[in-house]
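Removed: one protein chain of the complex. Kept in place: all other protein chains.
For chain A:
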């Protein structure tokens, strides 16, 4: 039944569950009970169960630090294939008895569909396609390059920290900052470059992100760099900024004062209207109504 490879030393609950499911199906598949599930379908379903268990396992294990796209792409593509074979597979006889129908749509819960949708959505959200090659086999060159550089900078960090005393007060990271600055800057630049390329390439909002592995790696490094090591200390030049801004803010005051003092005030010439009672002015009206 193809369950043998899963029976390794590390049996996770998920796998056990999958096997139970498979066994149940096996027993249920006895003649008379569930006549509509063909043996081919049964094996397809078992394979899917196994594949999804493996993928879940992989995803869970690689959740932190995020290595989803690097680690689980094999499982994912296998699962895709398994789902595809279910969806495409046709049973031995008529079309009404094919596996796709009996597995995917014959009950309310449609658990296989739900599972596969969940995996697809996760994969989409992680945007893994972005750091894989077009045929999903292996990481793309830029990603490889990035991860290389990332490992290098981590090594650099470790290396420099080891050289120092074990109890590090927050100010003692200057060594790291100095020595690893080059690698870090390279990494940062590469990341920014990748991001820019990505934004130019894809139009839709979804592909604006890089894949989660790269993003997370960069995030960790940046946090280490600027929060833990406190390396990025931008020069704050408050005095010139205050000077320039107060100069600019001062200009309107000068402008309004000078135009108030020097500009000739606009005068309007009143035109006397032609009326019968030319004294029927405001005062008159006011009297009338008060």
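The rule we apply is simple: contacts are C-beta pairs under 8 Å (C-beta built on N, C-alpha and C of every residue); 3 or more make two chains touch, one makes a residue touch a chain; residues count from 1.
The rule we apply is simple: contacts and distances are computed from a predicted model.
Of the names listed as "Prolactin receptor", "Glycerol-3-phosphate acyltransferase 4-like", "EF-hand domain-containing protein" or "Chloride channel protein", the one that matches the UniProt record for the absent chain is "Chloride channel protein". The chain not displayed touches chain A at residues 188, 203-205, 208, 215, 218-219, 222-223, 225-227, 232, 234-237, 240-241, 243-245, 248-249, 251-252, 255-256, 259-260, 263, 265-282, 285-286, 288-290.
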